Each structure stands twice: as structure tokens, then as C-alpha cells.
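Every protein chain except one is present and positioned as in the full complex.
For chain A:
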Amino acid sequence: MIDIQKLSVSYKKQQTLKDLTYNFKAGQIYGLLGPNGSGKTTLFKAILNLVPYSGSVTTLKKSTIGHLIEYPGFYANLTCQENLSLHASYINLFDLDFSHMFNKFNLSEEKEKKFKNLSLGMKQRLGLIRAMMNNPDIILLDEPTNGLDPIGIKDMREIITREIKSAERTAVISSHMLHELTAFADTLILIKDGVLIGHLFNSRDPYGLVSVNFIEKTDTEFKKQFQHPVNILKTDIDFKIYGNYEELSAFYSNCERHSLESLYVTVMNLNIQGMKLL
């Protein structure tokens, strides 16, 4: 669905994406995981052809892309309904009835409110309606729960799970929080400093395999560091950590005990460590 070959993006002599190659398949949900500034948003912008790049980004002919990138930008003095009508006209959809979409995304009471009077959670949901309006073949969501309070995050998770996970489309959702993405993603893609450093397949089968690629460290050192009974296999080029969800979750918890305070930071730290190993 999206074929990316040797994609590089530079800004002010600094490379924000470096030779990135990946093939996003149809019907899959991908989680794009990496710390802030790793190149996640730039990758989305390149897919949308909004930044100059070298390499190639190919999508199927006539495939439609919905997106919510950086911030749900709408015109502050227009109402939700007016903002959506405006968006619809740009993509050649006229006389649409948005009522069912407002219902679906819990925004029925806000449709006549001006955008500037919405909470951030409502703004994000309006952004999702816009992204989903034409039932796109590809959907790109950039940190959709960023800045939301716990209730907003819960709402957003439910909506994403309900509206995107069930559909037959390619979705790429970015976050710097691993636990956010494991709830949605079939595949996790790890990115750091503009380099795609590995991916993790999430089979959703409780006995299925999950693998993370780590390279250039002895298995003994690695086991010593994390002290956990997940299966770690050393191959010629990397380590693979195998486990089901529970095992992996315990693995993460163990990581937490060994390093930082919160699971989120620890998991990121794990990834960053893994990335450093590369």
C-alpha cells in the first residue's frame, strides 16, 4: 500500500530521515515508535508529499489518505460543522450529512460550537472525523493522544480501536509511548535519529511471537542487564526476544526495575538502549 525506498529528508543541512526503506501493507495497523525528534512526523509529511525528499514514496493509484498530524488544525472562528464542510469541499464531497459522524465520535452537542471553544480532546476527535471522512485507504495519525487528559486518552483509544482497527485499511499511528501502540498495532516500527532500526511483529495470538531486534551485544551481558526469563536468541546479527504479551509485559516491568521510574520512560529507555546497541 505504501512502498518507501531509501527515503531521506534534510532540513537546514541536517538529515531528519536517513535512507528509510519499508513496505506498509494493506489491511495492517502499524505503530511508529520513537522518541521526540526521531523523524516520525517527518515520515508522515514525506508520505503526504509535504516536504522535499530523496528516494521514493509510492502508494497505490487512486488510494486516498486521511491524516491527523501534529495538531488538529481547524479555523478557529468556524463551527465544527463549517470546518468539516470546508474540508469536504476540498476533497470533492458535497452535501454530506455529518450527523452520524458527530454521533460516532461523541461530538453531537458540539457541532454548532466554534472550533476555538472546544477542549483539546474534542479537537482531536474532530481531527479524527476529518481524517476518516472519506473512508481513506491509508490513515496517518501522529500522536493522537498527545496532550490529552486520562479520560481523553481513554476516549481516543476507544475511538481508534473501534473505527480504525476494524477497517480494512493501512493505518500508521505514531507515538513515543510503547504501551499506547501495543493496543492498536499489528507491527511496531522503531525509529530513532531518522533511521529505521527495527520492527516488532505483534501477532495478537497470546502464544504468538514477538521479536525485537537488538544488535552487537553479548547475550550474557544482555541477560545480566535485564534478568528476565524471556527467550533471548542471539543470531549472527542480532538478538531476538521472544515472548507472548504477558511475558513481554513482564519483561518491560523488569526493565523498569532496572532503570527508570515509570513504565513509559523505561520502555522508551529500553528502546533507546536497543537503538544505541545498533
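The definition used in the following text is that a residue touches a chain if its C-beta (ideal position, glycine included) is under 8 Å from a C-beta of that chain, and two chains touch if they have at least 3 such contacts; residues count from 1.
Simple rule for what comes next: contacts and distances are computed from a predicted model.
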Item checked: Complex member absent from the view - protein name from UniProt, among "ABC-2 family transporter", "PqqD family protein", "Hydroxymyristoyl-ACP dehydratase" or "ATP synthase subunit b" -> "ABC-2 family transporter"
Notebook entry, point to check: Which listed residue, A:His67, A:Arg125 or A:Lys192, touches the chain dropped from view?
Noted result: A:His67
Check: Among A:Ser89, A:Ser108, A:Asn135 or A:Thr161, which residue is in touch with the absent chain?
Finding: A:Ser89
Margin query: Please identify which residue in A:Asn23, A:Ser54, A:Asn77 or A:Asn117 touches the non-displayed chain.
Written below: A:Asn77
Item checked: chain A residues that touch the omitted chain in the full complex -> 9, 11-12, 16, 42, 45, 48-51, 65, 67, 69-71, 73-78, 82, 86-87, 89-91, 114, 130
